[in-house]
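Every protein chain except one is present and positioned as in the full complex.
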Amino acid sequence: MNYKNSISIALLLAACLLQGNVKAQLMSKAVKGTFALTHATIHTITKGDIQDGTVVIQDGKIQAVGAGIATPAGAQVIDCTGKEIYPGLIDAGTHLGLSEVSSVSLTEDYNEIGDLIPEMQALTAVNPNSAAIPVTRVNGVTTVLTMPSGGRFPGTAALIDLNGYTPDQMYAGFKVVVLNWPSSGGFGRFDRRSPEDRKKAEEKALKDLNAYWDQAKEFAALDAAAKKSGQPRKTDYNPAMEALMPVVNGEASLLIEVNKDKDILSALRWIKEKKAKAILGGVSEGWRVADSIAAAGIPVLVGPVIDLPTRPSDRYDAPYANPGKLKAAGVKIAIRTMQTENVRNLPYHAGFAAAYGLGKEEALKAVTIYPAEIFGVADQLGSIEKGKRADLIVTDGDPFETKTNIEKVFIQGWEVPMDSRHIQLYNEFLDRQPGLKK
Amino acid sequence: MKKWIIGIYCLVLNLVVQAQTGDLQPLNRVYAVTHAFIVPKPGMLLTDATIVVRDGVIEAIGNQVSIPVDAQIIDADSMYVYAGFIDALSEAGIKKQEEEQGARGRGRAATPPDNSPLTNTKSGVTPEIEVASQLDPSASDLGAMRKLGFTTLNIVPEGRMIPGMSAAVELHGSQANEMILKANSGLYTQFRGAENRKYPGTTIAVMSKWRDFYKNAEAAMHHETMYAEDPTGLPRPSYDAATQAMYPVIKKEVPVIFETPDILSMYRAMDVQKDLGFNIVLANVKEGYLFTDVIKSNQVPLILSLDLPKKMEEEKKGDAKKERGGMEKGDDRKEKPKMEKKDQPDDPETAQLKAKQKAEVEKREKQAATLTQAGIPFSFGSKGARNSEIKANLNRMIKAGLTEEQALASLTTEPAKLLKLDRQLGTLEKGKIANLLVSTGPYFDEKTEVRYVFVDGSKYEYESKPKPKPGSNDASAQKSALGTWEYTIDVPNQSVEGKMIFSMDGREIKGEISNASSGDETKPLNNVTVSGTVMTFDMDYDMGGNSMNLQYELNLDGDNLDGQVMVGSFGTFKVKGKRISKPN
Partner (left out) sequence: MKQLFSLIFILSASITLSWSQPSKGSLLIKNGTVLTVTKGTLTNSDVLIVDGIIKKIGKNISAPKGVEVIDATGLYVMPGIIDAHSHIGIDVVNEATNPVTADVWVGDALDPMDVSIYRALAGGTTTSHAMHGSANVIGGQCETIKHRFGSTNPNDLRMDGAPRTIKFALGENPMRVHGEGNGIIPRTRMGVEEVIRRAFSEAQAYQAKWDAYNKDKMKNPRALAPEYSRRLETLADILSGKVMIHCHSYRADEILMLMNVCKDFGVKKICFQHVNEGFKVAPELANFGAYASVFADWWAYKFEVYYSTAYNAAILTRNGVVTSINSDSPDLIRHLYHEAAKTQHYGGLSDDEALSLITINPAKQLGVEDRIGSLEEGKEGDVAIFRNHPLSVYAVPVRTIIDGVVYFDIDKDPSDIRVSIDPDNLPTFQQYTEEDRCMDGVFEYLFENR
């Protein structure tokens, strides 16, 4: 938002204030309708760029896209001459909506007690009114995977669109059980365990994991038998097993959080043996074993990209270059920030990845179509094609560049207000009244 | 750890008591050691020579010495005699100090925090503490050092930032005060914060406190001096023991022994020294080769550490293996999902990292040689080193370029000079204190053992170590040892009980041992070898930083074992045991 624009908005708001009781802190509303965005450069992602093109949004979907398309009657026409249109950016891993102030533990909702709790639903704990959500979407990030973390199976992550007042309104059609792979590395500065202790802990954790998996297979077998015979399945209430059943049956995906190179290799072997439908997340040392990941054909949600290297002997740009190296080896990647309140920086993570080897085109795909494909929602998201959901952003340039203004954001066909707490504070305090002298 | 101390300490203490209530008293204190190779000082060798000591002092030394009629004669044919070694920085013999129980563990303080005014003692500033008050003459590590050939230790007290005054201690005597050769040989200080979350907690606070404390001590000394000359009109001084203990340091009569085990602490110690001006000795030095310019231009006395990092072996199993997680097909060993690949070459990254690590180890081994080449003299100190490794470490340094002569000097003449005791110690000369080391060959030879040590002219004799039987280690023999055993060691007036567990680790047998008072806590056994029906192994036991090596030799007979354990110089004791469970 540049200086001049925000002054205009400030004046406009001031004008509204004179009218009555409208509190300046309230957000303006999202608007649904039929829109025609005309004369734009459209980056479809999957079908190349369209110059001087038009996108028509109707009933929440992209009704039409192309050059020289007729504008439907009654549509609100938005002249986008000189502007670019991109799909809304997708962050493949966050805690957005699940934590409000990280130092206040009771505002943190993504880390529940227990080692085997895959049934915990991140979706229902999402706070649709989190101050961070508007802050995120005004930067062009429209859809995020928001995740639980904690024990071995900390819960089920959910893909959400950043528009709506209930989690169901926000739900974007994909959920995934999360598995935190037993780590052989240290937990940072405060981990004072000896290497022997760490090794023992890792072996025990792997043993437990296999025990969980085996019981889930048992459960699935009982369920299959019951279904076959038409009888009700007689098992005690066991939500964890219920949640794992589709995963062990290979029907639902399993998101495995793993970072150390050795651990990635052991996870890949385990995935193969268990025949799990897996996605890897984190993968900060993936560059060391990129060939193995590619050979296994497992997709990766990589990030954060703007991060420190994992070992003191690593080159300084190891995390920046990680996505590029994975891609070069043939791995399918999506980029993520693993942020809570600064998910808005996703385009910059993608920009750094681009600058350090991934290239702009692949980086753009890694925050649009690739995550959509990995999450199995590519029929709805990830590119600007007719029939897909209208998650779009209108910019005056490359969305990865900080200088670029995100001018309009459409989510699920709604034009969301370009407003957030940060913008409101800017408007209030840029020229504070009263100023120095009351 | 405490339970182990109780267990083995009881064993050892009993043995010490044994030695003391032993019935033999020396006949007199006159000895003649004859027909020996004598090294009166580094670089000098007398062959077929004799040395006579009387009542704690060297009476005569040379080839033409006439042996007094009252001398007890020790025929030291083909043995070597050196001046007893001097350890310039030791923590042997120090009783573990009780620390105030502070808050432990995460979360709120278990006890309400103590917000009473901060005293010097609470801050860890206790220069008034003397070694004599903390010294335990019966401590086993004193004996262990003596067995290595050391006769004098410069012992430092235990504490925090300024633990107190060091003292040169002779390794002979039953009362602490008897043993002190020179009290206040130095003011020992280290970068260690106060306990109990008190100021100073970190290095920068320690450095700040040093300056504060010293400057106020200077002012107090000035005040006391003026007051003593003429008290009229002046407020009276507060005679604070800690402050007064600093006066000899301020007057440069006593040096500050600053423990600086790495390069950055050396810089920081010198920063404090430059600000305040006291005489400084840098101690427990491990990275001196990075500091040669400053050491040389300031002529700083050094005490090098006798500790070295582990030597990096070319291991067949070990770092090179790629560990694999997950289950192997058909592998029903659910307990061990990992399989180790042996003899795998390192990937280029690991190879490079290891090379760098190896180069670092070599730099440390070469420290002594590097300093000598730069013309910098030094002494050696054992603080932080394991007794069982001292000789091996010296040999590593010699292999890396330190000459035996220089090594010897750093164990004798240099520390004598450092402690200002060179008129009494460091060489074998008439009139000096009768501290001798008699070994079966040149000291640094691997096979050489120390046979006699004289401290203040009193004789200590050591039997030769029984060599562990070389094991054939065949599988069937090993199998007979596997499982969990209960054992009992017979010590007079007591018995030590516990468990031993032997299992296979790949193709090697490994063992652990626990004793009844340590509960489930086990210690590893080294060099477990089974040959026929005889099993041998040894175990290291650390007490207060100095270590002993206990050697076991056991006969296996079905589910029973019996044999003996040798505990240092105290002798051997019977061991009996019974197997209580076989391995799965």
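In order of appearance the chains are A and B, and numbering begins at 1 in each one.
Please note the rule applied: contacts are C-beta pairs under 8 Å (C-beta built on N, C-alpha and C of every residue); 3 or more make two chains touch, one makes a residue touch a chain.
Every value quoted in this text rests on a predicted model; they were computed, and no experiment measured them.
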The listed residue (A:201, A:306 or A:329) that touches the chain absent from the view is A:306
Looking at B:201, B:401 or B:483, which residue reaches the missing chain? B:201
Of B:233, B:345, B:431 or B:558, which sits in contact with the chain we cannot see? B:233
Of A:70, A:221, A:295 or A:425, which one is in contact with the hidden chain? A:425
Looking at the whole complex, which of A:202, A:341 or A:419 touches the chain that is not displayed? A:341
Interface with the undisplayed chain - residues on chain A: 1-4, 6, 100-104, 131-132, 139, 183-190, 259-260, 284-285, 306-313, 315-317, 340-342, 344-345, 347-348, 351-352, 354-356, 360, 400-405, 421-423, 425-426, 429-430, 432, 435-436
Contact residues on chain B toward the hidden chain run 99, 102-109, 112-113, 115, 192-205, 207-208, 211-212, 215-216, 219, 223, 226, 233-235, 263-264, 267-268, 271, 274-277, 290, 294, 309-310, 319, 349-350, 352-354, 356-357, 359-361, 364
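As a convention for this text, only the chains that are shown with their structure count from here on.
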Using mean CA coordinates as chain centres, what's the chain A-chain B distance in Å? 58
